[in-house]
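Note that this complex is displayed minus one protein chain, with the remaining chains in position.
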Amino acid sequence: MTKNRQLLAATLVAATLASMPATGFADSVKIGFVTTLTTPASVIGEDMQNAVNLAVEHLGGKMAGKDIEIIFEDDGFKPEIGKQKTDKLVKKDDVDFVAGFIWSHVLLASSKTVLDSGKFLISSNAGPSHLAGAGCHANFFSTSWQNDQTPMAMGEVLNTQGVKSLYVMAPNYAAGKNMVAGVERTFKGEIVGKDLTKWGKDKQLDFSAELAKAKASGADGLFIFYPGSAGGAFIKQYQQAGLRDSLPLYSVFTVDSLSLPKFQAANIEGVLGSSSTMFWAPDLDNAANHKFVSDFKAKHGRYPSFYAAQSYDTIMLINSALQATGGNLEDQDALRAAMEKANYDSVRGRYSYGNNHLPVQNFYLRKVVADADGNWTTSIVSTIYENHQDTYASECAL
Amino acid sequence: MFSRFKFITARVYLGFTLLLFMVPIVTSVTGQDFYLDLLTRVLILAIAALSLNLMVGFSGMISLGHAAFIGIGAYCVGIPAYYDIHNGFVHLGLAMVCSAVFALITGAICLRTRGLYFIMITLAFAQMLYFTFVSLDEYGADDGLVIYKRSEFAGLLNIENATTLYYTVLAVLLIFFVLLHRLVQARYGRVIIGSKHNEQRMQALGYNTYKYKLVCYVISGTMAGVAGFFLGNFTNYISPEMMDWTHSSELLFMIVIGGTGGVFSPIIGAAVFLLLEEFLSGITIFWHLIFGLILIAMVLFGKGGVHGLLLRWDEKVTNGAGQ
Partner (left out) sequence: MDWHLLISQMLNGLQLGLLLFLLAAGLTLILGIMDFINLSHGSFYMIGAFFCASLMAITESLIFSIVFAVIGVFAVGALVERFIVRRLYKNDHLDHVLVTFGLILVFDTLAHMIWGSAGRVIPLSDALNGQIEFGGFVIPAYRLLIIVAGLTVAVGLYFLVTRSRLGMLIRAGASNRSMVSALGVNIDRLYLVIFAIGAALAGFAGMLIAPITEASIGMGNEIIIVAFVVVIVGGLGSIKGAFYSAILIGFIDTLGRSYLDDLLKLFISNQSAETAAPALSAMMIYLLMAVVLAFKPQGLFPPGGLNK
């Protein structure tokens, strides 16, 4: 009978699908890491991947005696793909922790799957206000920051430097708007102009029209947020427009170790001396950071970015939890309690966790300088905030 | 209803349908929820591909804006859910009405053009809708919306349950298939197919082909809206990215892989496309290279897609029997 044969075939196909890769052993800890490994944004994802691998190497491939198994997944810079890959990590690979996430929208789209399944979710970069505030969750942790904090620190910098009028530019998406809201919250002067530019797949990379407006506005300073390759494009055009002397640049998450070597190669001196704020810098003085930065540099020939620093910390945080429970992955409450202590040597120095499981940490003012070897990097100038907690923590019911 | 098909084609399609019915049983026995999800996605996109094929395969209208309807359907779940309205009948009704209205308005304009111009104007409308949703801050703009609760059908259906959702989608897909099959067989279908090959002749016969095509466009758009309703529920997340033109071209690929000639074939096309994507993306991050080459080869050498292949096989068998 043909029908029977087809049924048999159906069962066979399904059985093969089912028996495919049920890898992993009881004595390993599985970590799923979702980041962007294709599209131009993959330059960030690769940096994170390198940092995770370095962390695993530093741990000797083991956490509390268990083998570390990391499964990297590519979100393709799309929330829908990110969610599909997260589903796969949770349902097929049955990982113990899901970490990574560069982009707020990918994290938001994926968070439900992870948290509903009762697994731990650790953000290595994205810090949307929803997950910090009303949508906080016992199993969600972050090794980065909430979006508003860094621009709030920048607002304070502007105040102390006597900037009276500011022109603001950012991409038109949630993180971009958070950055603008952050700087507006603390900056006491006047915002004389604001441009939210097209973002997403079809993002705007030619800022000539906006730069012409900024120049015409006569502002004392220019605040920008352009992560990834858009930042490179922006800085180049800023230099070409000759605004370095008339319109000083204050940026967040734009000038980093990924873009600086390229600026140097392209002779974009306009970026030297520009100010940015951040929770970390490659020259932050502590033993964990020295080890991380020097080993990363030895391996990859350049400074790690803050994305890398956060990803490195993600693995170290998980390790600290496993050390505390003696490698027990079943006891979720013990794991959670251990992570809440943040009892490990972070590359940013010791920090604590707020009720919403976001770091309460310092923020620094950094300037772009040339290091002893002549390579451009960011260097800490002063501390702006000490043990700063994000404003959304009060909305979190935890 | 398979009587029109010759033996092998009918048997393969019937076998494939039975296989689809078996999926949740197998995945629940083996505990592989992930594959149930994957196949649910296949079925949802199969609905969209099926609807697009009514335009592309039967009336020769190539649209690069079909994903817009999926987006509309999905937002008809997401926006009410944002206001704590979880009634599935409301969601589904809205999805159908909104996509039908959008199809009617844009179709009335698009159908004045043909060929390349039709492709570009459908693309233009989809892009406009995309940018509209990108600007809607209240509904997450670029970042989209998370749907925390799936549509509720007053206790009749609980689509939070993966198996229930799967069978619901499968049932809708089969109902749509039967409807389209009848439609194509009916006089209406013959006018549509006739005007694909020779529009002037149909007009000379006294048919208002514009009206026929518009009805076709609206039916197609509404069905895609229903696919969007399911996609929003299934992924628990919506964003303007769902309307991107690349998704429209993916639907076109599904149709061509399945074969534009059959009513059922887009379902096979969707399955082949998505399973191939899943398989290849697990191998290397450079999988798009292999995927692209396979897609190009399928268009260049796979004449008539799976459907064409089966028909040729049938022909061979019948001819062989006749000798």
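Here are a few things to note about the model shown:
Lettered A and B in written order, each chain numbered from 1.
Just so it is clear, contacts are C-beta pairs under 8 Å (C-beta built on N, C-alpha and C of every residue); 3 or more make two chains touch, one makes a residue touch a chain.
Note that the coordinates shown come from a computational prediction; the quantities given were computed from them, not determined experimentally.
Touching the chain that is not shown, out of A:29, A:43, A:122 or A:324: A:43 (per the contact rule at the top). Within the full complex, the residue among B:134, B:172 or B:306 touching the omitted chain is B:134.
Within the complete assembly, A:212 is the residue of A:212, A:287, A:370 or A:398 that touches the hidden chain. In the complete complex, the residue from A:61, A:242 or A:326 that touches the missing chain is A:242. Chain A residues in contact with the hidden partner, per the touch definition given at the top, are 37-40, 42-43, 45-46, 172, 194, 196-198, 201-206, 208-210, 212-213, 216, 229, 232-233, 236-237, 239-242, 258, 262, 265-268. Residues of chain B in touch with the missing chain: 56, 62, 64, 109, 112-113, 115-117, 119-121, 123-125, 127-128, 131-132, 134-135, 137, 141, 245-246, 249, 252-253, 256, 260, 286, 288-289, 291-293, 295-296, 299-300.
Heads up, the rule we're going with is that only the chains that are shown with their structure count from here on.
Mean C-alpha positions place chain A and chain B at a centre distance of 36 Å. Residues of chain A touching chain B in their complex: 2-3, 6-7, 9-11, 13-15, 17-19, 37-38, 42, 74, 78-80, 83-84, 87-88, 91-92, 104-105, 108-109, 111-113, 128, 172-174, 177, 199-201. Chain B meets chain A in the complex at residues 11, 15, 18-19, 22-23, 26-27, 30-35, 37, 41, 134, 137, 140-144, 146, 148, 235-237, 239-242, 244, 281, 285, 288.
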